[in-house]
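Supplied in structure tokens, the structure appears directly below.
All protein chains but one are shown at their positions in the complex.
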Amino acid sequence: MEGYIGKILRVNLTDGEFAVEDIDPDLIRQYVGGRGLGTKILYDEIDPAIDPLSPENKLIFLNGPLTGTGAPAGSRYMVITKAPLTNTIACSNCGGSFGPELKQAGYDGIIFEGCSEEPVSLWINNDEVEIRSAIDLWGKTTHETDDLIKAEIEDKFVARDTQIACIGPAGENMSKLACIISNKNRAAGRTGVGAVMGSKKLKAIVVRGTKGIRLADGKAFNTAIKSAMDKLNAGPVTSEALPAFGTPVLVNIVNECNILPTYNWQSSSYENAGKISGETMAETIVTRHKGCFACSIACAKCTEIEDPEFKGKGEGPEFENVILMGSSCGIDNLGAIAKASYLCNELGMDTISVGGTIATAMELFEKGYITEKDAGMKLNFGNAQALVAMTEKMGRGEGFGAVMADGGARLAEKFGHPELFMGVKKMEAPAYDPRGVQGMGLQYATSNRGACHVRGYTMANEILGVHEKVDPLITDGKAALVITFQNLTAIIDSAGLCLFVALCPGFLYEEVQGLLNGATGFNYTVDELVQAGDRIWNLERLFNQKAGFTKEDDTLPKRLLEVPAGPGNKVCELDKMLPEYYKLRGWDDGFPGKEKLAELGLE
Amino acid sequence: MTFKQYLPEGSSEGKAKMSLDHGATFGDILKILDIPIELPKIVIINGVIQISDEINARVLIDGDIVSVFPPVGGG
Partner (left out) sequence: MDKVRIKIDHNKCTGCRHCETACSSNHYENMVNPALSRIRVYIDEEANQFFPVIAGPFTEAECTCKYDVIIDGKEYDECSVCRASCPRRTWFREPGTGVALKCDLCGDPADPHCVQICNHGALALVEI
């Protein structure tokens, strides 16, 4: 098999057994890889109604066919499991070098089952697989874990070639905001996948591989790489904006468009946005540009804060977390935002959800629903010290941090004001106010993992005009736009590419098809890929249906549906878009019916 | 890419006030600031993103807030 390895490692953590299994090539073709294939495996192997933190849940790490092949931005591995934060299907996607190394070791992925009694780590060196005690690593931050594991490897040159994915204290404590970290600062961030790893007492996966990945047609693949890179280098976002400023380049424009969540979405523009913009970051704290494996974009920014109060260094913050921790908390101190982001990476938490949760807590505090006595500190908007202190407490599960560590939905519920949680399906929303960009509202409401921007980034057209300029304030045509982006994203993810390729004009199915066919020899047609994207989306929806979700869950926070704001002084008109969305999806009553399932081969 | 180099004198934090003749258009601003008309850009007027191809002919009125960005993206 080419592009793929065709092998998956199955590890049972309850009894410490493992086996290498072949993957059915027909399944691979139908589900492409990564997100799609992982969802299929999970759907077939677990009951979607189980408790995500029970031993019955499985944790799947899976690469795409383009991961590690040299396809530009082809660095991604995906973590597929039932999500603790949302109780939906989870696929959380991560760059860096871990995925490529796992593939070099001879596996497309790993399926973890059961639950270990003691903390363990999994060590893989090509064919050698070993489960080791991780008692000494338990309690350590992700950075400490990375360093300690590398120090344990006798040959320091081998250690340098080794890649690690691990959880921090947040994952150990099963915080529903916990993520999985590799290369110290790259995260499979959203939906709480780190908590599943923690529930299984799996601290780290340590991989070294030297076996190589076979390509179906190296010449055709190189041609496709060249074509893809030419496109990326011609696209102004992928060749200039992201390399120079990283994702926070969006801060100013999102603010000018009046769709910037501020004070927990009570306002949609922030007077001090300039202080936390990508341009300011580049001038003040960025020390180096960094790229994930084989990435021609290199959007990662190494940063350093000199302010003694928030001193530290690391990577980021990224756009979403600048906003959720910044304007949404009324905080314009870039040092504090960066420090809180570093802490999230070290303690292993999703920066977006942490920011969203703290913003919710701040509104609860301002309105008197949470007191200083409850929180152990003043949680007023604008309190930069509280942002940093609370992030640390959440990561370590200390004091009120333990209450907040399960996210804003549960927090707002506990204090009697669920309407102050700004998210969908219990996941905190990212940083675009859908009252001024209607398609994103439909996307948040229908996304298979709760409020999420990277399941269908209609911003690309509605604000940024990447492929086509579309009016963000109207609802007409948004259902179709959302579906197009959702299906395309399912393919980009499943292939192992970074979604940022789709910020390049014209980087659509044809480019992915060229790369996929060169690597795999599958001779995919575009139609087949479009249908595969649809199939993956529908299977995820089926999973959620069996997990107990109904179409009533496809909604938005009251504030976005009832309180007008933004450039058009409108609410998000979800009711105008949702019925059309279901209809265009071919769903009866919000879910795929017999006919649709037959069309996709999902009966 | 950044449009910083095109900012007029006396601007701060990327913002400047401009006095224009009555009937001046968005295209006139580009001319005044020497921004090449063909450069790809995102235009926002009073917080509303402009999607029209005819944006250069848009007549501005007193008090309009105009933002121009090079293509950006991320998230």
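By letter and in written order, the chains are A and B; residue numbering begins at 1 in each of them.
Criterion: a contact is a pair of C-beta atoms (placed from the backbone, for glycine too) under 8 Å apart; a residue touches a chain by one contact, two chains touch by 3 or more.
Small disclaimer: the values here were computed from a predicted structure and weren't measured.
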{"item": "Which displayed chains the unshown chain touches", "value": "A"}
{"item": "Sole residue of A:Lys211, A:Lys311, A:Lys367 or A:Lys583 that reaches the chain not shown, by the stated touch rule", "value": "A:Lys211"}
{"item": "Residue among A:Asn12, A:Asn233, A:Thr284 or A:Gln545 touching the omitted chain", "value": "A:Asn233"}
{"item": "Sole residue of A:Asn57, A:Thr141, A:Asn183 or A:Ser269 that reaches the chain not shown, by the stated touch rule", "value": "A:Asn183"}
{"item": "Per the touch definition above, residue among A:Ser54, A:Asn222 or A:Asn380 touching the missing chain", "value": "A:Asn222"}
{"item": "Where the missing chain touches chain A, by residue", "value": "2, 68-70, 72, 97, 100, 104, 146, 155, 157-158, 160-161, 183-184, 209-218, 221-222, 225, 229, 233, 243, 287-296, 298, 300, 302"}
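The rule is simple: only the chains that are shown with their structure count from here on.
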{"item": "Residues of chain A that touch chain B when the two form their complex", "value": "235-238, 240-242, 244-250, 252-253, 256-258, 269, 274, 278-279, 299, 318-320, 430-432, 436, 453-454, 457, 459-460, 462-466, 469-473, 500, 503, 566-568"}
{"item": "Complex contacts: residues of chain B adjacent to chain A", "value": "1-2, 13-14, 40, 42, 44, 46-49, 51, 67, 69-75"}
